[in-house]
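The other protein chains are all here in position, but one chain of the complex has been omitted.
Chain nomenclature is as follows: A and B, assigned in order of appearance, with residue numbering initiated at 1 for each chain independently.
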Amino acid sequence: MSGGSSDPRAGGGDGREPITAAAVAAQVGGVLVGDGATEVHGIAPLDRAGPHELSVFSNPRYLPWFTTSRAGVVLISPELADIDGASATRIVVAKPVDAMVTLLARFHRTEARDVGVHPSAIIGRDVQLGAGVTIDPLVVVGNGVVIGDGCWVGAHAVIGEGSVLGRDVRVHAAAVVYPFTELGDRVTLHAGARVGREGFGFVPQAGGVLRIPHAGRCILEHDVEVGANSCVDRGSVDDTIIGAGTKLDNLVHIAHNVRVGRGCFFAAQAAVAGSTRIGDGVQVGGQAGVGGHVTIGSRANLAGGAGVIGNVPAGETWSGYPARPHRDHLRAAAAIARLAKIVRPLEQLVHATGAPSAGPSEAGGSAS
Amino acid sequence: MSGGSSDPRAGGGDGREPITAAAVAAQVGGVLVGDGATEVHGIAPLDRAGPHELSVFSNPRYLPWFTTSRAGVVLISPELADIDGASATRIVVAKPVDAMVTLLARFHRTEARDVGVHPSAIIGRDVQLGAGVTIDPLVVVGNGVVIGDGCWVGAHAVIGEGSVLGRDVRVHAAAVVYPFTELGDRVTLHAGARVGREGFGFVPQAGGVLRIPHAGRCILEHDVEVGANSCVDRGSVDDTIIGAGTKLDNLVHIAHNVRVGRGCFFAAQAAVAGSTRIGDGVQVGGQAGVGGHVTIGSRANLAGGAGVIGNVPAGETWSGYPARPHRDHLRAAAAIARLAKIVRPLEQLVHATGAPSAGPSEAGGSAS
Partner (left out) sequence: MSGGSSDPRAGGGDGREPITAAAVAAQVGGVLVGDGATEVHGIAPLDRAGPHELSVFSNPRYLPWFTTSRAGVVLISPELADIDGASATRIVVAKPVDAMVTLLARFHRTEARDVGVHPSAIIGRDVQLGAGVTIDPLVVVGNGVVIGDGCWVGAHAVIGEGSVLGRDVRVHAAAVVYPFTELGDRVTLHAGARVGREGFGFVPQAGGVLRIPHAGRCILEHDVEVGANSCVDRGSVDDTIIGAGTKLDNLVHIAHNVRVGRGCFFAAQAAVAGSTRIGDGVQVGGQAGVGGHVTIGSRANLAGGAGVIGNVPAGETWSGYPARPHRDHLRAAAAIARLAKIVRPLEQLVHATGAPSAGPSEAGGSAS
């Protein structure tokens, strides 16, 4: 529990399946240099790996770590293969990081799955359950729900009335699917995801406000992933649609009537306000916010923390608040840095020429 | 599940209650132009509506969509009523959008409600349940809780010991009301809302920090709405109070001892730090943050993403970080854009006059 490097358990990997260096070399198609019998049971970065762990050395800037690493086995690029360093067994391979990713699954200890409906789950009327479905303890499934083959619904999840889940959907613990939501095949909802809530829409009324009824649907197409505690609201007059293959990280918010294209990525805490349209392959950085009723072109890239209040053309990278092309942002920052060094002489120059200083309203005029 | 326009189910609306164009015209007080027998069973925007859906055309900028729309019926403004376009039956009405909102309720498929306490719910000692209360499956109600007439508590919600709910409160699935929280009438908590948590307060101690005990309450007045996964902490020395009619969107955070007035709106991911006071009718944009111990005047408007670290006068619109009046923000942005174009000549001018460039400390002096 100490987490320090003296912890014998330090480093990634659950330690379930030891594998020899020779077997690793064979699996990744690499060249073994050293003792092929060395066994590893986990993966860790160079500075934290121990003698029973495998690490990667593919970037010269990590040379200091490589020199002192205690890793038992190191995947190493051909161009670095002859550097002096750790005494580890080396496996020379063209793309060490890709090779490591293929090994991760081996060291990944997966949760056990008991197919079937746990007796503590509460299943409504007229529910259709496909083949090979797992319903974990204390799940609540509303009336008329359809759950496709191979789905796995985690403990305490709630699937609201009339919702439809495709095949092989994975709903993690404590996620809530509001009534009448539609999930495609292989959709993943992480713990605490909330999909299909009535959106945040009100109209003024005598004596207060009226909540706008939400008649639109919430549709997550195939292979969509929704992170932990993220929220996707249903539409009011239009549907809310998340396109196939789009992935949302944790604590993301997608408002009503939004349409997100295919293959987009939203990093954690990103948010999109109502009725905005986002193309295909858009990348949205962490904590970026997109205002309502705007259009983001396909393959646009919104930097982390960007505050987007207008349309963004396809393929462009925008940043800052209000967001604008990233190049313009850098240019303005550079201009400010240079001008900040000569503020006083500039003021003196203006004073010396007798030109009247612009009042705030004058300079502001050009901004409106 | 494809979500494309070829999906016969594309467009909002659950399709439950078909209605004829003639009936729509009668309901909204509009003038029917075309076939009054045309039936619609849902609502959708012009570009996605099909022959059995109703749409709205009230803004000339959507003319291209109107021209090609397949909508069966269109609500249309008098000034646009004669434009050539879709072959749809038209209903001419002064305020098409308002008319549409009145129709939404008709197309809104609502969740079924079974009044009574589900046998799987766990109800503590000395709990008072009003008339017409619904307690869904697996709800946990702590000891001494009071639940008013007409309340509906969704599956897996937890109502902590000693909490008090007024009449007609709606607690959605998986929301948590911490012990000793007080909710007024008609309060709505969406899925995963957390209200009444002990706030984030610590004082230094020998060997670490001490958590400050939170003796203040968490009070949500009448008609407050808390979005999905939003959090409102209880007070430490003061109470945390959300004023009547205030609405919080998803993933909002309200810290301890904060007092929010009546009729405010907080868009998604907004946050307020401890002990801040917010007046009535304040609008807080998405991802805006308000620092601790400041005062926001009534009817102020904080732009999306604003970072507010000081007091904001009543009625003003502030934006940016650190937030300042929105007009000043625009003015500075315009000044930067203009100056960025003449940085080099300005530097040359200063150089030519022999004026010493200000070192960083000199220019910085005026900032402190």
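Everything below uses one rule, namely that a residue touches a chain if its C-beta (ideal position, glycine included) is under 8 Å from a C-beta of that chain, and two chains touch if they have at least 3 such contacts.
Bear in mind the structure is a predicted one, so any value in this text is a computation, not a measurement.
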item	value
Touching residue (missing chain; options B:Val56, B:Ile219 or B:Ile278)	B:Ile219
Interface residues of chain A (partner: the chain not displayed)	1-3, 10-14, 42-45, 48, 56, 98, 100-101, 104-105, 107-109, 111-112, 118, 120, 136-138, 154-156, 172-174, 190-192, 223, 225, 227-229, 245, 247, 249-251, 263, 265, 267-269, 286-287, 304-305, 320-321, 327, 330-331, 333-340, 343, 346-347, 349-350, 353, 355-360, 362-363
Residues of chain B (touch criterion as defined above) contacting the omitted chain	122, 138, 140, 142-143, 156, 158, 160-162, 166, 174, 176, 178-180, 182, 184-185, 192, 194, 197, 200, 202-203, 208-209, 211-217, 219, 221-222, 229, 231, 233, 235-239, 241, 243-244, 251, 253, 255, 269, 271, 273, 287, 289, 291, 307, 309, 321-322, 331-332, 335-336, 338-346, 348-349, 360, 363-364, 366-368
